[in-house]
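Okay, structure first, notes after.
All protein chains but one are shown at their positions in the complex.
And then chain A:
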Amino acid sequence: MSVDKTPSAAANEATNPAVDGSELIRFDNVTKRYGSNVVLDNLCFDVASGKHVTLIGPSGSGKTTILRLLMTLVKPEEGTIKVAGEYLSHEERNGKLVPAGEKHSREVRKKIGMVFQQFNLFPNMKVLRNITEAPVHVLGMGKDEAEQRARELLEMVGLTEHLDKYPTQLSGGQQQRVAIARALAMRPQVLLLDEVTSALDPELVAGVLDVLRDIAHSTDITMLCVTHEMNFARDISDDVLMFDAGRVIESGSPEKIFSDPEHERTREFLSAVL
């Protein structure tokens, strides 16, 4: 499997116009509970525009919940989330902060793309239409323009020859690369990656990670990544956040977290997964 290492035109287009290091995502005292189970406990953190941040930690520590909150698939019990300066789960009405309506959430969410563990491609659509569906029907892009862009993205993920197939005719790794292209087609400022290689056969993991490395190095899209691939995390991350029991217990550069962790829990976790 070959992946074009040179920054392609398609990748450059997916960039975010203003990378000034300003804060793009902000969690303020966010608490998320399922029944009496506290998944996120008064969480505060922010991600600067253009940064690649990896969330690590034992399962059940709340990493995936952060991505699901950003995608408004779940709502926080307490606290607020801002994306590019706008409230996500809330909206301001008459100077008061109220829970966001569907329309408001959808507008803010357009800045965010997500790639899922289980790919979640649309099995009733061919590869090309999987990618053009949302640009045409959500962004109002012309069909020709959307297809042109889809072809560029497919070239970037090395799947040009498969555009006329159905997802079920592709391998898991190929499906996940289509899913990455589909997310990028919406020109998001933030890309959420939810354990994107966990459902793949081991020999297919490298191809998907190569594509993501390419995107990380050749664009300035902001990435928020939950992964168990520690080498990948070390490669692409500007920052690593270590989660435990719904809190960030340690954060820092990958060099620091992986070679000189301060916290006992981090050391235990890393020795278990590395």
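As a convention for this text, a contact is a pair of C-beta atoms (placed from the backbone, for glycine too) under 8 Å apart; a residue touches a chain by one contact, two chains touch by 3 or more; residues count from 1.
FYI, contacts and distances are computed from a predicted model.
When the unshown chain is looked up in UniProt, the name that turns up among "FeS cluster assembly protein SufB", "Ectoine/hydroxyectoine ABC transporter permease subunit EhuD", "Xanthine dehydrogenase family protein subunit M" or "Deoxyribose-phosphate aldolase" is "Ectoine/hydroxyectoine ABC transporter permease subunit EhuD". Of the options A:L24, A:V47 or A:M114, the residue whose C-beta touches the omitted chain is A:M114. Among A:V30, A:I66, A:L128 or A:A183, the one in contact with the hidden chain is A:A183.
Contact with the undisplayed chain is limited, among A:D28, A:E133, A:E155 or A:D220, to A:E133. Listed for chain A, the residues touching the missing chain in the whole complex are 71-73, 102, 106, 109-110, 112-114, 116, 118, 120-125, 133-134, 137-138, 182-183, 186.
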